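Shown next, in structure tokens, is the structure this report addresses.
Every protein chain except one is present and positioned as in the full complex.
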Amino acid sequence: MTHRILVVNPNSSQHITDALHRSVAVQQDGGIAVDCATLAEGPPGISSHTHKAEVVPPLQALIRREEPHTAAFVIACFGDPGLQASREITARPVFGMGECSFYTAMALADQFGVISTTDGSRPRLARYVRELGLAQRFAGSVAVNIPVVELANDPDATLDRLARCGEKLKEMGSQVLITGCAGMAAYREALSERLGIPVVEPALAAVGMAAGVLRSRASAV
Amino acid sequence: MTHRILVVNPNSSQHITDALHRSVAVQQDGGIAVDCATLAEGPPGISSHTHKAEVVPPLQALIRREEPHTAAFVIACFGDPGLQASREITARPVFGMGECSFYTAMALADQFGVISTTDGSRPRLARYVRELGLAQRFAGSVAVNIPVVELANDPDATLDRLARCGEKLKEMGSQVLITGCAGMAAYREALSERLGIPVVEPALAAVGMAAGVLRSRASAV
Amino acid sequence: MTHRILVVNPNSSQHITDALHRSVAVQQDGGIAVDCATLAEGPPGISSHTHKAEVVPPLQALIRREEPHTAAFVIACFGDPGLQASREITARPVFGMGECSFYTAMALADQFGVISTTDGSRPRLARYVRELGLAQRFAGSVAVNIPVVELANDPDATLDRLARCGEKLKEMGSQVLITGCAGMAAYREALSERLGIPVVEPALAAVGMAAGVLRSRASAV
Amino acid sequence: MTHRILVVNPNSSQHITDALHRSVAVQQDGGIAVDCATLAEGPPGISSHTHKAEVVPPLQALIRREEPHTAAFVIACFGDPGLQASREITARPVFGMGECSFYTAMALADQFGVISTTDGSRPRLARYVRELGLAQRFAGSVAVNIPVVELANDPDATLDRLARCGEKLKEMGSQVLITGCAGMAAYREALSERLGIPVVEPALAAVGMAAGVLRSRASAV
Amino acid sequence: MTHRILVVNPNSSQHITDALHRSVAVQQDGGIAVDCATLAEGPPGISSHTHKAEVVPPLQALIRREEPHTAAFVIACFGDPGLQASREITARPVFGMGECSFYTAMALADQFGVISTTDGSRPRLARYVRELGLAQRFAGSVAVNIPVVELANDPDATLDRLARCGEKLKEMGSQVLITGCAGMAAYREALSERLGIPVVEPALAAVGMAAGVLRSRASAV
Partner (left out) sequence: MTHRILVVNPNSSQHITDALHRSVAVQQDGGIAVDCATLAEGPPGISSHTHKAEVVPPLQALIRREEPHTAAFVIACFGDPGLQASREITARPVFGMGECSFYTAMALADQFGVISTTDGSRPRLARYVRELGLAQRFAGSVAVNIPVVELANDPDATLDRLARCGEKLKEMGSQVLITGCAGMAAYREALSERLGIPVVEPALAAVGMAAGVLRSRASAV
């Protein structure tokens, strides 16, 4: 039997969903199928508490529709919008991409750092890390401050900037990094080689953990 | 290309390794192969800081031998013996079964509880959770106090005792449980159904996270 | 000039708004006017993350409408739904009734305890206290487990049950109590006398802090 | 009936009491009267643990004398001298100006910073914040290092220096500031406008919370 | 050269000073002399913040008088009254008996528990442990609730009661105990034997740490 993981992009940008799909496809195999869906009713991007609340009703509707043929859900936005509310309406496990990236990083090293998109998002991140009770493992965040759409325009310059953020995070004690935005996913491997420490891509981390949990449930010792 | 995960049972009990293998085999597929090895030089069981130190040299020797044809290691003992020392001698990721069970549980719910084997192990567990900076997510532990070998003798009675531990842990605020001993693996599913909350089996959790990380590295967006 | 505080009941139950108004009216005087509004689009009661997200859009609409003639807003629900999102859309201060009750209690004594409505809400409360970084001051919560609507039916029996919860909270180290539901407001004084420690009523606490901040802004030393 | 709040300046400097009175007068109205008293036996200023202990006996004597016609006391010194000891001898609520400034700031934003008078006071402040269990909300302190008496001499230069401290505190993550000395009260509004974030003046915060609590007690739902 | 440690009993009860002297005399030898002094101006016992403040001026006077011929001071009261204020007026090290008992216990085992005199002192103790940042090592306290003076009347019954407190503290996770009152000093050894874990007597712990620091300063490598 195949277990289906549905990765929900809670914003309405189909190209992000497409990128997500190319990225997370590696997590599927005979036993696990990974699909990606766009939340058509979501905002183009999610960068506020307002957005985080707005996506909840359509996200819940989508989860209710998909639940009969889905084994686990992944909410593919670094701020984990709607995670608690989604868990209230389905018995299927729901994984948050932000949360799972923290745990995966923590399984690789003691102190994790995050490359944030903007300085404006950093206090929200720090508060979320505290809400999760993980502050003692969090070395801090550094913002790249490039608009997400520009991340793809000049790959070499972008990699340089990401690497500079990474160097600062290493000085701050980070032993593993997390790329805090789907647009940075393409740089994961190059960044890890350049910096000499692991780099965790949140969507892959979340789908990886979801797949691990689903396979575990298939275990009949 | 297939990535091989080597699950090392750091004690010398081959029947535990065999049980581990039956359990974690579900995590393998076309891309991931999972092998299990017994540390012949280890003690029959690991229940002290003395044991934890003793296994390090043979564990490191095993890791050095296996490194050329291994993509990731899992140390399959709940106390994560030799985890830090193993990371010092290999560039491959090394996952601790205890640590990964905490993170997997935390991806499923806020507060985790642990069914411990003996009361004697509980202070070590509490200290390890604090060392990892996770005390705010730890609801506590309850010991079953049945010798590991007896766990298999009377399955119904054992399940009853495990369930009573689980009920206490729920009263203490646990929203997800971890079975703190390989011998409890066979009860994971029944326990989860009886208690109505997820139950995480540490070896499966660690192999699941390892597989997720390895597949992520194969991603070329 | 008179500063207007608008107390928003984010659920649609007008009788709760009426009770709120009777209660918080004491906070107004020549310089401060206190009005109460019902969020007609809200659910009848707020008891889940789903509800907390649903109220955000109408709550923001109400705040936008009322902002021109309002100096400060109070969100009158113990779970502080929409607090962060409301702050994103107005330059006026927005006070959360839950949060303010914690601070007011902490200004009166070291350890605070909460009489919760139901056991189901207690883990959410504990997580919120942790999110706010206040866990070291939180003695715990005890649930009265009486439906809100029944709280008014038999005042003597209700007071007895609330007092029993309070006694347990005192044994757990509470030096000041918070009534975690608008329906308990009428018992604040009797409960404080019976137990011999201060009892904080959240709506009054929040309006009190809001009034204090507004008056401070009028200060021209 | 009018509730009287007595604001006690625990040092012997009458001009500070006069300034306090001008500042906190805005918190009174028909229901609340605010008086200020100087502790004649106190030292001219309070800048050590020695001073903090010395004020306790005369402070307690003053509280005992004033208790019959006082509803609540405010100790108007940022270090909260004698707060615990005062609570031991009166059944009236006693509010600490330092403590209340933290809570009021926390009701306005997540991370608070403090403009301290001198570098010498900063470790005492950090320890007090830790004693109160608030370290997770404290962004840090920056000292202006101008003698209190000079704060009034050149208002423009003083405002500039305070604003530079505030800018540093914003870089350290502060989202709301506290002026850690009565002498800075006159700059509260200008500082808030210059920096674009709320600025809390401790005496006003404490009297505001005291007034809120007293009015709450008048509520008869 | 002999270093003199002066142990100051900050209450006026000479018989407690005498008992202290009998107890701590074992810490002296050729290089270290230990004297004990009674603070004649102190209250008969110290059981409140009021008392803690009152002893500061006479304690400082005593320290100033004795400083010329004293190498280190120990404040011999479990609540460490006047510790910070004493450090402000002398360059000699000043050790707190409460604080040192925590550190000595922590050097012997992970979790310490305290046998308190009365339930009324337990919240003050918990707050002090938090102020010192040691809450993660504190298993809790249990009060014997026998007046200090009665502790000596019926040694067997007293030992029984202390042992029952100790058993409760062991169940709460204590691996080492502290006797929280000078009157319990005589039971240290018997209690440790009965319970099978170390028991720390605070005055001895503080004088021991003071002697260790003084001898260290004599080291000329």
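Letters A, B, C, D and E name the chains as they come in the text, with residue numbers starting at 1 for each one.
The working rule: a residue touches a chain if its C-beta (ideal position, glycine included) is under 8 Å from a C-beta of that chain, and two chains touch if they have at least 3 such contacts.
Small disclaimer: the values here were computed from a predicted structure and weren't measured.
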{"item": "Visible chains in contact with the missing one", "value": "A, B, D, E"}
{"item": "Contact residue for the chain not shown (choose from B:Gly45, B:Gly133 or B:Gly173)", "value": "B:Gly133"}
{"item": "Full-complex contact with the absent chain, from E:Cys165, E:Leu191 or E:Val207", "value": "E:Val207"}
{"item": "Absent chain, residues of chain B that touch it", "value": "48-50, 52-54, 56-57, 60, 82, 84-85, 87-89, 127, 130-131, 133"}
{"item": "Positions on chain A where the hidden chain makes contact", "value": "110-111, 136, 173, 175"}
{"item": "Absent chain, residues of chain E that touch it", "value": "19, 22-27, 29-32, 93, 95-96, 99-100, 103-104, 106-108, 132-137, 185-186, 188-189, 198, 200-201, 204-205, 207-209, 211-213, 215-221"}
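By our rule, only the chains that are shown with their structure count from here on.
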{"item": "Gap in Å, rounded to a whole number, between the CA centres of chain D and chain C", "value": "25"}
{"item": "Chain centre separation in whole Å, for chain E relative to chain D (CA means)", "value": "34"}
{"item": "Residues within chain E bordering two or more other chains", "value": "127, 130"}
{"item": "Chain pairs that touch, as defined at the top of this document", "value": "A-B, A-C, A-D, B-C, B-E, C-D, C-E, D-E"}
